[in-house]
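Please read through the structure below; I'll follow up with questions.
With one protein chain withheld, the remaining protein chains of the complex are depicted in position.
Our next item is chain A:
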Amino acid sequence: MERLVYSVCAKDCGLGAYVSIMAASISGYTFSSVCYHSANTNSDHEGFLLGEVRQEETLSISDSHIGSSEFVSVIEVHNHEPCAQLFSFYDYAGNVNEENLNRILKDRRKNVIGWYRFRRNTQQQMSFREQVIHKQLTNILGIPDLVFLLFSFISTANSSTHALEYVLFRPNRNYNQRISLSIPNLGNTSQQEYKVSSVPNTSKNYAGVIKEHGNEFFDKDGVMKDIRAIFQVYSALQQRVQAVCCEVDQSERVREKIQEEVNKLKEEIALRKRNRAEEERRLQEAAAVPLPDNSALPDSSQSSPTQVVLSGPSVEPSVERPVNSSSPPIYSTTLPPDSPSAILLPRPQAVGSPGHPSPSLGLGNGDGSSSDSLNRQATGQEDGDDEDSSEYENLVSEQLQPPSLTETVTLGRPATLWPDGDAHSPPGS
């Protein structure tokens, strides 16, 4: 049976043949970029997936059929558009604001094929709000098969091992279908295809013909012309990569500098507001205290007896934490230096806890998103989700050593989900 495959770059095959999603792919650089943006925020992170949906027709010819074709769709994610903050295009009720959406996407709106969300310590399923938002995005963007990529981040209690799980959903299909997401890469670079010897051949005709016509492939130096040509393409490409890299570097430095200036301004504003509030409080106190006898008290240089201060609610100095704080957050380390049994860690109360001996309560936003807090607790509870979030409570590592020396925690899925089931060393180790 022969199968002919050719692809058509169109979003709508229009032939009425059966169409099903076969697979999806995302560039490794785009994937890493999403991880990078997610790592830079303590809360959830979300954004849009840009790319194209390609239709492939598979033609099958067999002895019983003249030919039958099957159309499959392949989703290709080229890049992503990160949202600077949560709730940037929707509100707490999940109502999407099209104006804000257009402001985020601009002219990239036509390239949207889906959106994504990164969450910590939550289950691998869409929350109620995400489902509501997805339906609206489907209608507003006019993409019937809009996809949703969910990233979930879990850690061992001692924070030595972290796992990023990702699932691509097709929510507009029945049963919220999942699609396998592949990351195209270099694959095999073992260079085993080079031949180190020629096939033995004593035919003089053969040797004569290949020598005469084969010489056209080589230049006067004996180097293959194709190699010079392809190397030129590579060199030009690498030069362009370097050039764009320099531009990116410059833009990063400019952005960094302006960010620092913005942070300083915010600190200065916060400081002045604090000082002003302090001054007002002092004036209020001074006005409230009755004036003593002149002979008893020293002269105060700060008195302003004529000023009347209206008493009102005291202004709480709001120390606004800059979005991009220059000082790194303090992460707890789980190896108390003086403890001889430091490697015997306490059982984790919840996945993603910082491993602190007394983890504080995390603040959840009710829809499974983690708050802007370093204490990552397993919130797990989505709106309308009654399932127990304890599925991720333990994270077990594979034991290579006796249990007395290392703590073991299981990843939040049953062991059967591991493709290899066990963690024995690969052969040859």
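Everything that follows uses one rule, which is that a contact is a pair of C-beta atoms (placed from the backbone, for glycine too) under 8 Å apart; a residue touches a chain by one contact, two chains touch by 3 or more; residues count from 1.
As a working rule, contacts and distances are computed from a predicted model.
A chain of the complex is left out here; the name its UniProt entry carries, from "Lys-63-specific deubiquitinase BRCC36-like", "Par-6 family cell polarity regulator gamma", "AP complex subunit sigma" or "Dynein light chain", is "Lys-63-specific deubiquitinase BRCC36-like".
Within the complete assembly, A:S27 is the residue of A:S27, A:N97 or A:T138 that touches the hidden chain. The chain not displayed touches chain A at residues 27-33, 35-36, 39-42, 78-79, 82, 84, 124, 156, 158-168, 178-181, 183-191, 193-199, 201, 207, 210-211, 214-215, 217-218, 224, 226-227, 230-231, 233-234, 237-238, 240-242, 244-245, 247-249, 251-256, 258-259, 261-262, 265-266, 268-269, 272-273, 276, 324, 328-329, 331, 333-335, 337, 340, 342-343, 355, 397-398, 400-401, 405-407, 413, 416-420, 422-423, 425-429.
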